[in-house]
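With one protein chain withheld, the remaining protein chains of the complex are depicted in position.
Residue numbering begins at 1 within each chain, and the chains themselves are lettered A, B and C in the order written.
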Amino acid sequence: MSKPLVRIEGVSFSYEEQQTPALKNITFDISEGEWLAIVGHNGSGKSTLAKLLNGLQFPQEGTITVCGTVLSEDTVWEVRKNVGMVFQNPDNQFVGTTVRDDVAFGLENHGVPRETMVERVQTSLDKVKMGTFLNQEPHHLSGGQKQRVAIAGVIALQPAIIILDEATSMLDPRGRAEVIETVRELKDRENITVISITHDLEEAAKADRIIVMNKGELYREGTPEQIFEMDEELVKLGLDIPFPVKMSKIMRQKGIGLTKTYLTEEELVTELWTSHSKM
Amino acid sequence: MMEKMIFGRYVPGDSLLHRMDPRSKLIMVFLFVIVVFIANNVPTYAVLAAYTFLMVGLSRIPLRFLYGGLKPVFLLVLFTFLLHIFMTKEGDIVFELGWLKIYEEGLRQGIFISLRFLLLILMTSLLTLTTTPIEITDGLETLLNPLKKFKFPVHELALMMSISLRFIPTLMQETDKIMKAQTARGVEYNSGPVKERIKAIVPLLIPLFISSFKRAEELAVAMEARGYKGGEGRTKYRQLTWGMADTSMILFLAAVTVLLFVLRG
Amino acid sequence: MDISLKNVEYRYQADSPFERLAISDVSIDIPSGTYLAVIGHTGSGKSTVLQHLNALLKPTKGSVLIGSREIKAGRKEKNLKGVREKVGIVFQFPEHQLFEETVEKDIMFGPMNFGVSESEAKARAIAALKLVGLPEDILEKSPFDLSGGQMRRVAIAGVLAMEPEVIVLDEPTAGLDPRGRKEIMDLFYSLHKKRNLSTVLVTHSMEDAARYADEIVVMHQGKVFTKGTPDQIFSDPVALLELGLDVPEVVGLQLKIEEAFNTKFSKVSLSEDELAKMVAEFLEGGGPQ
Partner (left out) sequence: MRKGHHKERGNYMNAAYSTSTGMSKTRTLVINALFIALTVVATMFINIKLPIMGNGGLIHLGNVPLFIAAFVFGRKTGAIAGAFGMGLFDLISGWAVWAPFTFIIVGLMGYLAGLMAEKMPGRKVVVYSLAVIVAMLIKIVGYYFAEVVLYGNWIQPFGSIPGNIMQVVLAGLIVIPLAGRIKKLF
């Protein structure tokens, strides 16, 4: 990983009238081009963290630096251009009456000239494979399609970072796969940094790095391998263990020689094959 | 039901009226509503009627659509006609049957006033039949733009309208969903005494308002996250184009107006 | 109580320009005491089928038999309360139907609509709350002061308090975190076992369908594609994958292993242990030749 793109230093945050702070002394960096997953039980502070990164709330303590700019009331609009967010409910973030109007919304806000807008609306929709839905209305789209339009709306602004706040949790498996696939392609092609807040551990397993939140604190940070070694500890934190990890464990118990815990089914199968097909 | 709701009575098409700029259509209708009151004799009403039917023709809206959608309003026109006939007792009697007497002036007024009403309905309907609500919003926004100088929040109002149009279908689905859920819990919406029917509305309204508040909250956050900070410095994606047809149609109506003044008795 | 759908067709907004055929020729039997899962992808008609089970929708063709009551296309049906009391539906995101000032009142709402006395309804509210695993002291709280997961449970308690003979669940765990999901699914399964409550579950989770159901119906484009026991349904995983559906993760892994070793195990296993055992035996028995 290269230089840090986002730097979060000693950040604490409490909502008004709330006794316990939502975030307590959080410090970590996010590198350019990485896929960072943030997991944690309901109410552990994940969404609050996302809101801070986008300047929707400001920390009472600590500083946040995004792409070299320290986040403050004065820089917030600059930072928002660099940090796009996709939220959980597909219906409650669709602003336009049609797909193209919705993608244009962010561009309009930033005062992009119309000619550039027309072009960017089309190219961003093409990138999420919604280029033929220009004049569709939101109630004719599936949840997954709406989320992809939301992504198009974000990338039209050419941000450096996309934050997905449980963006797939209301979708069916097909829609979920489509959305993640779309983001993955974008990340690879445009070198966008992705921060994905999720309850879906299969998805987190494919991240470059995972941060586990617990009761407003950064509980653990590490690669998926390191995190999923926590095993039963994860269940105690209200999380789950991804299927391939569970399966590797059971297979080892059944006496199948596996050298480590595998994070994807593909890895597991490949390992089974290479270690057992010698004869 | 759904589709009907969103577009209102918009009938998709590619006629001259459909293709016109919503601004010119709005101006036309606005002028027409004033002009209608100029008419006061047979020639002027004839000109107005001819103009309106020409517009109906140009819209290429099938007449059955026009009739179907306006049935309840047509009844009002008919009622207006009858009322004027029976109420006005001036001039010669043109028809008499027992106690029923119809006077010349009554007939005249009945025809004129109900015709005027009918023409008003037709012209305003043509606007909504050939223009989507969002186009009307766009048109109004640009027409009202000069008011910005007086700190009138034209832009915010237009955005507000477009958001509300976008949410009408969503809220309808929501209403339907909640009604079904409460029906499954034993609520009956259309039976029982009136008091019960009124009470049955509460389990529908409260969830509907709660979910709307939640939507508003989330939508506002999403809008700000996408850089919305009020109307200043915003550019506009939706664009209106004023063409030859628009200018010609307005000039045509102006000519009709002049003609009306000439023919007026 | 038995329910059976016979050649049911349903069109939304029938006889309008916006008419839409949602399901057709659907025949399903749900004998008393069954746990039935309905799977199929978005728009395949699952929710439409569900709403026929307590006459929220009336078929535009065919008929539905609910206990001794027949709901037939083209007939005006009156007094459906009896049916709705016997068949409780938990909709997707059921917490969206809460409206009362206290949890207790909200749970009592259903029973009281069906003519249960106030004292009886109160007793039922307490019992239902216990069933869904919530403490009694929240009875007097406003449902809107609870967390998302608690609200979901209160809504479910509201349906259980109607003491239905059949319970119909439309993706009851959507949007919950892993722990919440498991707890809710286990709750319904234990009710099904303990009270012999007929259960119909619409789900996108193949794992849940495989784990809990006695019988699975696969919907595809408004029609019943196949039905059978989980073993039968998942014994042909390729057919499901071709429909664009998932298979349980275990089955998916088995397919991948079979492909890698170019072999075919004797059966499709629906549990992790069983698969591990099969793989272990296979490898010991000489593995790939």
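Here are some notes:
Everything below uses one rule, namely that a contact is a pair of C-beta atoms (placed from the backbone, for glycine too) under 8 Å apart; a residue touches a chain by one contact, two chains touch by 3 or more.
Note that the coordinates shown come from a computational prediction; the quantities given were computed from them, not determined experimentally.
The omitted chain makes contact with just one of the residues B:20, B:223 or B:249: B:223.
Within the complete assembly, B:125 is the residue of B:44, B:59, B:125 or B:183 that touches the hidden chain. Touch with the chain omitted from the figure is made, among B:27, B:94, B:143 or B:163, by B:163. Mapped onto chain B, the footprint of the missing chain covers residues 1, 5, 7-10, 69-70, 72-73, 76, 79-80, 83-84, 87, 109, 113, 116-117, 120-121, 124-125, 127-128, 133, 136, 156-157, 159-161, 163-165, 167-168, 171-172, 175, 190, 194, 197-198, 201-202, 204-206, 208-210, 212-213, 215-217, 219-220, 223-224, 228-230.
By definition in this document, only the chains that are shown with their structure count from here on.
The centroid of the Cα atoms in chain A and the matching centroid in chain C are 30 Å apart.
Contact of a single residue of chain C with at least two other chains is seen at no position.
For chain A, no residue reaches two or more other chains under the stated contact definition.
Those residues of chain A that touch chain B in the complex are listed here as 51, 54, 56, 77, 80-81, 84-85, 87, 89, 91-97, 100-101, 104-114, 117-118, 121, 137-139, 153-154, 157. Within the complex formed with chain B, the chain C residues making contact are 13, 16, 18, 51, 54, 56, 81, 84-85, 88-89, 91, 94, 96-99, 109-110, 112-114, 144, 158-159, 162.
Chain B contributes residues 1-4, 177-178, 180-188, 202-203, 206-207, 210-211 to its touches with chain C in the complex.
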